[in-house]
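Below is a slice of the complex: some chains, not all, each in place.
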Amino acid sequence: MKIGIIGATGYGGLELMRLLHQHPEVHVIDLYTSSEEGTVFSSKYPHTTNLYDQSLLKIDHAQLIDYDVLFASTPAGVTSQLLPSFIGKGPKLIDLSGDFRLKNSRDYELWYKKSPAPKEAVEQSAYGLTEWNTEAIHKAELIANPGCYPTAVLLSLLPLVKERLINATGLIIDAKSGVSGAGNTPGPMTHFSETNENLSIYKINQHQHIPEIEQGIEQFGNQKTPVTFTTHLVPMTRGIMATSYAPIREGVTEEQLINCLKDYYEGRPFIRVMPDSPRFCTKQVYGTNFCDIHVKVDSRTNRATVVSVIDNLVKGAAGQAIQNMNVSFGLKETLGLHQVPLFI
Amino acid sequence: MKIGIIGATGYGGLELMRLLHQHPEVHVIDLYTSSEEGTVFSSKYPHTTNLYDQSLLKIDHAQLIDYDVLFASTPAGVTSQLLPSFIGKGPKLIDLSGDFRLKNSRDYELWYKKSPAPKEAVEQSAYGLTEWNTEAIHKAELIANPGCYPTAVLLSLLPLVKERLINATGLIIDAKSGVSGAGNTPGPMTHFSETNENLSIYKINQHQHIPEIEQGIEQFGNQKTPVTFTTHLVPMTRGIMATSYAPIREGVTEEQLINCLKDYYEGRPFIRVMPDSPRFCTKQVYGTNFCDIHVKVDSRTNRATVVSVIDNLVKGAAGQAIQNMNVSFGLKETLGLHQVPLFI
């Protein structure tokens, strides 16, 4: 397979390159950029010396059409313009940005403050939450890879919402992320001296992943409701934890919730429903495509606490994108994604 | 004033020594220990060289009775035995452990799994949440200094609960703490290689601060209800953030919540109700006795998000203990606690 990566110099691009390097079906990886054409990639990122010594290429429609897969890892507002013209022309398109995720264009305008992608292209795209949309992903020409937070949230909640074991209306999601989610552009919020040894809360009630989560709960869980979703910045590079609180249906037990999750995810190798242990933490999935889920019920309040952890750059971005590529081509879902977590 | 610190070698003791060193009314600080008698303190903690070069003293009732104030910073189950015999004998007693916080001894047994302190001693003690119990603290011989989490939670919620602007019944509190809250005993949960670059959730629905929070909401806020309270371990040394979610009373606005907090805390120098800013974070109170509070209302869900930050070792332990000492002796509340936060 021949792969083109558009927006190769960002962290999403970097992580695609890290993982695709180990994919047995991938033989060509070309790197495209809008701003650093001609730069030798490994001179910009010396850790890729001897691995990615090629020059960054200029984004060019005629060239790009020749790839089997195009991954795009660009800021919001770029692929809405760039990708529609490739639909049906050959390459499978996997977009890691938010441009095609929201089916309702007014939501996109409201939360992203940008012009939406063409309606038809959005309709043709499949939302790439692999475990929940496998068929559509397999057929689609354009895959809208989910946001990092929605991936962690939806994977852990959808079975419980769909089975009405929890009530989505009372849902409160307290999410925490490592700093790499903010990308590679330096700024005050990611300046080491002000981020290290510090925990911040940001974008209260305003994060653009809120409508994506609500859309997923409606599309796959069949409940339509606004949710409370809050994000925190943790002094670490990788990792997302989503701690969700929801009222349980009268009489439902912890065991039922756990079994529901296990049933839904039987045969899905990247979802692990975890028992009690001294530590449930982000590092248990570090560098890998796992999503681990843990559930507790508090009989004092009749609420469930549902916790999930992912690596925001893998299952929350590049890893799920490759998983979607595998599904798209009918390959084994885990191909190239066999890594053991770097717990240490 | 002559001060004795019992349990001087733990982090609570260390922080008392750091802060009392700058207190203008304190002239003697003696250090007591149950296990390291005779050790020169600065040989154990070299950062105190030239500051605390004295030997650790053996806990001895006859000697201890001669101090103006005894601070105890010991594990649960120690002061319940040790302190009652000092009541009324001279020294003001300020206990940083949980032994006298819970008025209901069955709660203590249930959550701490230890024998409770004598009923009479508990009844004579005052709960040391300074801004809410000033009079009782001033009069009491024994002050039960609050837990770190309850301090952050109660200070931010009590005005809103008491005025019925939010409904405590639906309260969900997602708390995050730095690692120093776990004390100075090494173990797997605090081993650097497994804690760094990692975020953990722990003690879901089982933290011993839950009954303390519920007691405070009832005592000072006049609502009796179980709450959902969850704790996370953040890869940083100091700092607590409590993110609380609550339904608001119909029609209540963000401005009303903010004004309520400002009204309650007018004239209380350590509480800062903060406006919107790019970053609301734990480091803005680092090393100081401040508790900063921030509130947002989401009109989509009719819920308030109430966030507070403290330094767990200062306002969450030693700083509030010294504030209580000041109140106890009729000194200015801020004496010895004038530090500017180490934001950097």
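Here the chain labels run A and B in written order, and each chain numbers its own residues starting at 1.
By definition in this document, a residue touches a chain if its C-beta (ideal position, glycine included) is under 8 Å from a C-beta of that chain, and two chains touch if they have at least 3 such contacts.
Just so it is clear, the structure is predicted and the values come from calculations on it, not from any experiment.
Hey, this file places 2 copies; any idea how many the whole complex holds?
Full complex, one repeated sequence, 4 copies overall.
Just so it is clear, only the chains that are shown with their structure count from here on.
Degrees of rotation, nearest 5, to put the Cα trace of subunit A on subunit B?
That rotation is 180 degrees, given to the nearest 5.
Report the residues of subunit A in contact with subunit B in the complex, numbered from low to high.
170, 172, 174, 176, 178, 188-189, 193-194, 196-202, 204-205, 226-228, 230, 232, 234-239, 241, 243, 245, 278-283, 286, 294, 296, 298, 300-301, 303, 305, 307, 343-344
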